[in-house]
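With one protein chain held back, the other chains of the complex are shown just where they sit.
Here is chain A:
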Amino acid sequence: MADRATGNRGDRGAGRFEIGRLVRWDVVVAALLIVVFFGGAGLSSDFGNADNISFALGDLSEIALIALPMTLLVVCGQVDLSVASVLGLSSALVGRLWDAGMAIETIIPLVLAVGLVCGLVNGLLVTRLGLPSLAVTIGTMTLYRGLAYVVLGTEAVSRFPQQYADLTVTNVPGTPIPYPMALFAVLALATAVVLHATGVGRALFAIGAQEEAAYFAGIRVKRLKLILFALSGLVAAFAGVVYTLRYGSARADNGLGLELTVIAAVLLGGVDFDGGRGTLGGVLAGVLLIGVMRNLLMLNDVANEIQSIVTGLLLVVSVLTPRVIAVVREARARGAAGRAAAKAAT
C-alpha cells in the first residue's frame, strides 16, 4: 500500500517530478467520479437534471453523515459496525416517543443522547477492556438492533407531519442540495480541517499507524478513541432522525446493512482499513461515487441485487487496486530504496 492515499504525508518535497507520487488513490476516485457523472449524464437524460441530483444527494444523507466519524475511526485503526443499528434504534425511539405524544423538539435531543450513550458503550468496551473494535461492535450491532425491536417491535410509525419531512428534503434555496446534505458539507469541511490541519488529526494518523509509538509520544490514545466512538454513535442517531423523517416512517429495521455501505464508501475513498492513511477528500469522492452509481442503476431499472453486486465489486476493486499498484511500484522502487540507504550511509 506504499502510496495509497497520502494524507498523512501531506506536502511532498517541492520541485521534484515523480509520476508515482502524482497518482494518489483519492485523486483516482475523484477522477472516476467525474467520468461516471458525465458518462451518466450522457447515458440518461433524467440523470443530469436538478430534481434528480437533489434526489440522489438526499438519498445519500445518512451514508454521508455517518461516513465522517467512520473516516476518523478507520484512520485511527478502529471501526464501528454498530452505526446502522444505532440508526435503527434511533428511528424506533422517534416512532415510539412520537406515538406517545411527545413533541419532536423534545424527542430529538433525547434520541441523540441515546446515540451518544451507545457510542460511549462501544468506546468504553474498546478502551477499558482492550477489546478489538471489530469484535465489540459486531456484538453491539446485534444488541442495539435488538433494543430497537424491543422499543418498537415490528410495527411502523408513519404519522409524522409533512413539515418535518419537508425539512429533510427541501433544497437550500438556489441549489439542488437538500438541507441534510448542506449540513453534511459543513461537517465534512470541519472534519477535513480537524483531520488534516490540527494536532488531533496528526494524533489520529499516528495512532492508526503505530499505536504504541503514539502512546509513548504522550498522545491520549484512549481518550481520543472514546471521543470518536461517542461521536460515531451521536451522528448515527442523528442520521436515524433524518432517515425517519425523510421516509416518514419509523421502523426498527431501518437502515439494515447500511454500515457496510458506509465502510465501502470510506475504503473506496482510499482510507486504509489498517489505519494510518487516508484523506477526507477521498472519502467525499467515495461517498459521491457510490451515490452516483446507485442513482444511475436505479434510473436504468437495474434490480436491487445487481446494485448490491456493483457496490461490492467497486469495494473489492478499491481495496485491491492500490495493493496491486503498490506491489508493482515496490518492485520498481527497490532500487530507489537502496539508493536512499546508500545516501544515508555516506
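In this section, a residue touches a chain if its C-beta (ideal position, glycine included) is under 8 Å from a C-beta of that chain, and two chains touch if they have at least 3 such contacts; residues count from 1.
Operating definition for what follows: contacts and distances are computed from a predicted model.
One subunit of the complex is not drawn; among "Ribose import ATP-binding protein RbsA 1", "Cytochrome bc1 complex cytochrome b subunit", "Glutamyl-tRNA(Gln) amidotransferase subunit A" or "Chemotaxis protein CheA", its UniProt record names it "Ribose import ATP-binding protein RbsA 1". Interface note: of A:Leu73, A:Ala192 or A:Ala206, the residue touching the hidden chain in the full complex is A:Ala206. Only one of the listed residues, A:Val193, A:Leu256 or A:Leu313, touches the absent chain: A:Val193. Checked against the full complex, the candidates A:Tyr215, A:Tyr247 or A:Phe273 give a single residue touching the omitted chain, namely A:Tyr215.
Although one chain is not displayed, chain A still touches it through residues 8-13, 193, 197-200, 202-203, 205-206, 209-210, 212-220, 276-277, 334-346.
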